[in-house]
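Let me give you the structure first, and then I'll get to my questions.
What you see is the complex with one protein chain gone and the rest in place.
Labels run A, B, C, D, E, F and G following the written order; every chain starts at residue 1.
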Amino acid sequence: MDEDALRRLLSAVSDGEVHPDDAVARLRRLPFADLGFARVDHHRALRQGAPEVVYGPGKSPEQCAAIVGELLAGGTGPVVLSRADEAQRAAALAVDDSATVTGAGLATVVWRPSPPGSRRVVVVTAGTADLPVADECAATLAAWGIVARRLDDVGVAGLHRLLSSLDDVLDAEAVVVVAGMEGALASVVGGLVGVPVVAVPTSVGYGASLEGVTALLSMLASCASGVSVVGIDNGFGAACAISRLFRVTP
Amino acid sequence: MDEDALRRLLSAVSDGEVHPDDAVARLRRLPFADLGFARVDHHRALRQGAPEVVYGPGKSPEQCAAIVGELLAGGTGPVVLSRADEAQRAAALAVDDSATVTGAGLATVVWRPSPPGSRRVVVVTAGTADLPVADECAATLAAWGIVARRLDDVGVAGLHRLLSSLDDVLDAEAVVVVAGMEGALASVVGGLVGVPVVAVPTSVGYGASLEGVTALLSMLASCASGVSVVGIDNGFGAACAISRLFRVTP
Amino acid sequence: MDEDALRRLLSAVSDGEVHPDDAVARLRRLPFADLGFARVDHHRALRQGAPEVVYGPGKSPEQCAAIVGELLAGGTGPVVLSRADEAQRAAALAVDDSATVTGAGLATVVWRPSPPGSRRVVVVTAGTADLPVADECAATLAAWGIVARRLDDVGVAGLHRLLSSLDDVLDAEAVVVVAGMEGALASVVGGLVGVPVVAVPTSVGYGASLEGVTALLSMLASCASGVSVVGIDNGFGAACAISRLFRVTP
Amino acid sequence: MDEDALRRLLSAVSDGEVHPDDAVARLRRLPFADLGFARVDHHRALRQGAPEVVYGPGKSPEQCAAIVGELLAGGTGPVVLSRADEAQRAAALAVDDSATVTGAGLATVVWRPSPPGSRRVVVVTAGTADLPVADECAATLAAWGIVARRLDDVGVAGLHRLLSSLDDVLDAEAVVVVAGMEGALASVVGGLVGVPVVAVPTSVGYGASLEGVTALLSMLASCASGVSVVGIDNGFGAACAISRLFRVTP
Amino acid sequence: MDEDALRRLLSAVSDGEVHPDDAVARLRRLPFADLGFARVDHHRALRQGAPEVVYGPGKSPEQCAAIVGELLAGGTGPVVLSRADEAQRAAALAVDDSATVTGAGLATVVWRPSPPGSRRVVVVTAGTADLPVADECAATLAAWGIVARRLDDVGVAGLHRLLSSLDDVLDAEAVVVVAGMEGALASVVGGLVGVPVVAVPTSVGYGASLEGVTALLSMLASCASGVSVVGIDNGFGAACAISRLFRVTP
Amino acid sequence: MDEDALRRLLSAVSDGEVHPDDAVARLRRLPFADLGFARVDHHRALRQGAPEVVYGPGKSPEQCAAIVGELLAGGTGPVVLSRADEAQRAAALAVDDSATVTGAGLATVVWRPSPPGSRRVVVVTAGTADLPVADECAATLAAWGIVARRLDDVGVAGLHRLLSSLDDVLDAEAVVVVAGMEGALASVVGGLVGVPVVAVPTSVGYGASLEGVTALLSMLASCASGVSVVGIDNGFGAACAISRLFRVTP
Amino acid sequence: MDEDALRRLLSAVSDGEVHPDDAVARLRRLPFADLGFARVDHHRALRQGAPEVVYGPGKSPEQCAAIVGELLAGGTGPVVLSRADEAQRAAALAVDDSATVTGAGLATVVWRPSPPGSRRVVVVTAGTADLPVADECAATLAAWGIVARRLDDVGVAGLHRLLSSLDDVLDAEAVVVVAGMEGALASVVGGLVGVPVVAVPTSVGYGASLEGVTALLSMLASCASGVSVVGIDNGFGAACAISRLFRVTP
Partner (left out) sequence: MDEDALRRLLSAVSDGEVHPDDAVARLRRLPFADLGFARVDHHRALRQGAPEVVYGPGKSPEQCAAIVGELLAGGTGPVVLSRADEAQRAAALAVDDSATVTGAGLATVVWRPSPPGSRRVVVVTAGTADLPVADECAATLAAWGIVARRLDDVGVAGLHRLLSSLDDVLDAEAVVVVAGMEGALASVVGGLVGVPVVAVPTSVGYGASLEGVTALLSMLASCASGVSVVGIDNGFGAACAISRLFRVTP
């Protein structure tokens, strides 16, 4: 039951065509009933302020293309296709090739990004191998119009590298820390700044890195209080967490 | 907004006191709005056919007593206080001492059980140490009026023990298998009968039993297809799964 | 010793050709003795009401073909070849090509499915990527004549999607919930309905999803009591659990 | 070398008393040298906008009292003693008994909280047993002057409980979700709101809850993008993450 | 149906009182039917050559006493009460106090041990802290009349300690290796001797010992081929494995 | 220093050419000194009664060929090349092609097997997919002249399959149980027979099978006492454990 | 066979009383034979340069006292009783009360420490709660005459604390880093200094700290190359690793 149907029902009650008791019967399961949410995604995007996002893995290229096409047709805001493989990208770009593509294996594709704003977000990586995850984060942020400053390869084994860019970090409104191996960078950054720090463990490293679990646990157990964490390699999730942040104060 | 309020609103529309558009405005967020669910638990109990259940751990004795008192006052069906420690039991029984108490450390307390029915459920245990979990399961089933037949200490190390009671097992409409250590009994029972088998891993055993994780994994990986599993030591959950079963065919 | 042999032995006793003591000697280890169970699988299928199922992985294409051929020849009911790769399918279909094949990589092949019945089972998936597991479940159910209603892509991140189809869910006699990532859908569905809910964790997701372990644990620890769980990606097992359900009340 | 010493050195250079080369020699290891950071904690509190926090576990009552005393003497802002046991609390309160104490076993003690502000933060719990963690979170927030609205016992097994308070949730600037067992509440809330959601897994539950690990993994793998997570039972950490949030937009 | 009943049935067939077809009907489910296994444990003990063993944990003192009493009354061989706590021991010894008790916390109680034989079994421990597990093993072996030679505190950190007793080890017919920490002793002993080596990991050690899991994994992954392993701290199980060994060649 | 060198030294002492004190000096570190163990493997093979075994993985084809060649040249007993891939097999067979090869991917290659003996060993598998591991076990046993009886596909989901071959199992001097999934077969067999049971968990199964870990844990936690376990998929190790067994009583 | 026995044998050969062949027979198993190693511990202490160490856990007070007494009587160097509980300490001090005792619950007791040397070792802790582990390390080092400089509570959440003491760290010949939670301090220190860094993870922290496992993994996966790690809470082990270091260059 969508709003029009609701309006018709109530008009019918108003007109005496439907008895209030019958309307009650039809409405009383409403808390869990169908309000015609075919339009729901657009509505939700509006409510959450988020761009439409399609998560690629597990979808066929055709499915990706169809969903992207529908989203582009149904709204005017940004549309993101996340973690898309080559076939998925090809299919989706065939629908509309005006997108930017970030990444090689699994890429982030963005249509109609919001215009660049003035938010000061820094995305910090511990090492060169963490770059793809940071790229995913930055590309997703760009869809929201957030142009992240990048600070790469500043892992704690050479502390001076981070310290020498301290001004950028101290000036940020929010920091994303992308780090594999032992993920210690999150703690160090968390101790330096007072603004929100979202930590992204990466599967970079080998042996005791346990494909990112060590960095994940390390970040969760961080001695720098108030660092919050998203899943392993989840640059996309970190971008979403950052975007939520700025909805507090539009 | 509860049903009465809804009725009043609709009557007002019917009477022309409220314009349909205004009613739409008030109703349109209903899918997630408050319908006055103070009565919700009773409604839900009715809808699910489940007794009211209060999960003890983490609640103060006073909280337990208050909730049990409210549930007893608000309905006429069975009420269960699950995993209650001694203080919680004392507080709740002070409200109404007409309950049956099953178990020693953490007990199951049942008020106003449904009258015994004719469902044929067998609760099988692998060893004597699994009895408390099976007791919890049986006590919870009794609240629904399901009188479980018990078949204890029939672990697979002495297969004849199970086989000698095979008729009971084959005659059941559903079987709960409670087993710790390696949990192999679930697979054996699952292979013998065609009716639903709910497996409950227990934390019985030591060393490689990993406090029930081994039995849990073993049951999930069972070679007997169609065995489904609840959490470790969760006799209560198994009883709930069984009770759901009989709602299919009232 | 099969039934005929048993009959001959007893006739010989009856005829005085065999002394009772000698018969005792031959029979007394019978609890563990051979009754000529070459026909056992057919007998068991009969007793359990289950179709004949061949689990593909680890079997050579020739073995698959031979077993399927024997099952088709030896009975008249449904025969299922589960998780068959392309070579296994080819070999089995060469024996009898009247089967339906569901799935791409590892497929479910069904010969002689039972005619569609009227059971109301809903198979719910959290996301598009969970579809192959749900397909396996539905294809296996179809072998039993259970035509599952599908409700796809209704994960809890957009609760309205589930709520808008609530009637279907509330009307079901049993629900299978297929979900990866954090598997929260099982708890939500389990809280909404009172009928049996079988949860299937899937290996969908990455990072902290731990290839399905997170969803598995989440479902086992569900706050919705009475949800039971099968192994990761085990759509087949969920179908078997559902089929057991309906043997209670034929 | 503190600022005064630096000034003296440079004055000496300016006065010709010290040759620039000698000054270089003394200064060139400055990036890692001591600038007289005895005042550092106060400075850092200022920079980060955080109250002074003393983490209790592992400190003797005497150490707790001494540190709290020093912090109270050295500043005028809020001081928090976190996770203090009874002896630690007694010792610290003996220094200054004007504090509020929240919690029973391990308590949060707050001196000189900031005056209540107008930030709209909601702390949601799945069940009664999650309350102590939520209390720790709220007590810590209160030190910053953030008065959290509480929404307790709204776990997803009874979705209506959450939905009936949806307005509060939708109105919040940030939400903390505290949940044990399978932690599904974080995903549901994350899907409903667009503002920052900090999820706190708790060790509530048993068996497959793995003392909070299941909820932790579940929250990290959440299908609701942009939910970020802190450590198990870490209500304090969630409060810190929330407080960082509001430093972005003072 | 026990042997007598079977005999009576067959006599009835022989006498023409029962038709062979009726006997078939009664007998054909025999593979899983009851043969009157009230005597089963004695029969099984006979068949397996094992003493009667009662596993203490999870049983009430009364249950322990009753089972031990029944076993002592019903046979003439050894009876073992394993892992009995103080109350269980007291209750069981009240039935018959002619037992030997080994161990302090959880003890092994043996009635009517077999007379000492000439089997050459060596039980080797890595450190003093492994002694209780080795004691349990030796006490259980003694019930079978196997007098184990003990070789204690010969861990690989001081290889000479083992090497200096090499003759004893080389002379053994079987070796039990009891070791915690990293369990390396199993590999070293396994490499030195050609006879069966049963390794028992113990929960001795801390940190990375993971309460015995490290030793367990280490022994399973041993580079000395043919070492087999029982569960953590399972001295009883190792004794059982050894006793099985000597049933091959009575 | 090999035996010849030792003899020469002692002859020199005997002849007065070397003073006893000098000989002491050269001999006194002997416990850790070099006795010229270039021939050590032959000596060890002799002492342990084991065939020469070369473990393939991680060795180059050339290394495999060289070691096999040396072993064949240096002795007359059986030589086994274990887990050899195709290139390793080709290289080793080029040295001496009189071997039997068992297995496809990683194969067991045996030269000069001992003549078949009369030991009665049964190798039991739970399912068809466990066959490769059982084959490795049997092929290795064959090198020692142990002709294992095979009992395949008798998993506990269809208990009758095992029971119908009970005589073979009861007649065995030792049983190897090869099972994946939940590994319950080991417990069932362990409960039926009194002789040594060596359990081999396999990586067969998926989801909660955890690539063999579930079966491994299950076997270690078996309720059938005295079952001992080797590593996952380690058919070779089980064969070695069995072979050790028969060295006790030649 | 000890050295005297060896001398007598060789003298007998020299005197013609024993034939060289007979001596060969007796000597040829020498590589693994008994050389009378009753004196071995003293010899080993000498060879390794280590003090005599008795590991307390699992030993009775009497055993502790006896071993300590024997070591004190048999040598003149330092003797350490590690991780001794109160009863063990009392018993050992009753033998000789001239020891220093460090720690409260489980203490380190040192008799006859080596005189303080000039080695420059720094023991760094991340937080106050890590002190007991650092104390154990320092107390053990003191037995070797190594007086460690302590640098406490310099965790990376407040980097300035470490940096302000950088000179001490840079001046050290070796550094022990003791840290719980996420253990990031090891990486930071490892990146700052070029000398050996031994990292000790502690079980300090909660939730995702996993009782030290997170710090352990973090240190093993450290991005600062060449940091080596000992077990959780193993301050004793770190002291031993440091002491080994200085044996390279006496």
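As a working rule, contacts are C-beta pairs under 8 Å (C-beta built on N, C-alpha and C of every residue); 3 or more make two chains touch, one makes a residue touch a chain.
The model shown is predicted, which means the values in this text are computed figures rather than measured ones.
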Candidate in contact with the missing chain, chosen from F:Pro132, F:Gly212 or F:Gly226: F:Gly212
Residue in contact with the excluded chain [from E:Glu52, E:Glu136, E:Glu182 or E:Asp233]: E:Glu182
Contact set of chain A toward the excluded chain (per top definition): 127-131, 158, 160-161, 163-167, 192, 204, 206-209
In chain G, positions touching the absent partner: 31-32, 47-50, 53, 160, 163, 173-174, 193-198, 216, 220-221, 225-232, 236-249
Where the missing chain touches chain D, by residue: 3, 6-7, 10-11, 13-14, 16, 19-21, 23-24, 27-28, 30-33, 35
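Simple rule for what comes next: only the chains that are shown with their structure count from here on.
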Recurring contact interface, reference D-G, options C-F, F-G or C-E [over half identical by residue number]: C-F
Chain centre separation in whole Å, for chain F relative to chain D (CA means): 58
Centre-of-Cα separation between chain D and chain B, whole angstrom: 38
Cα-centroid distance, chain B relative to chain C, in whole angstrom: 25
Set of chain B residues in contact with two or more other chains: 31-33, 35, 127, 158, 160, 163, 192, 207-209, 216, 220-221, 225, 231-232
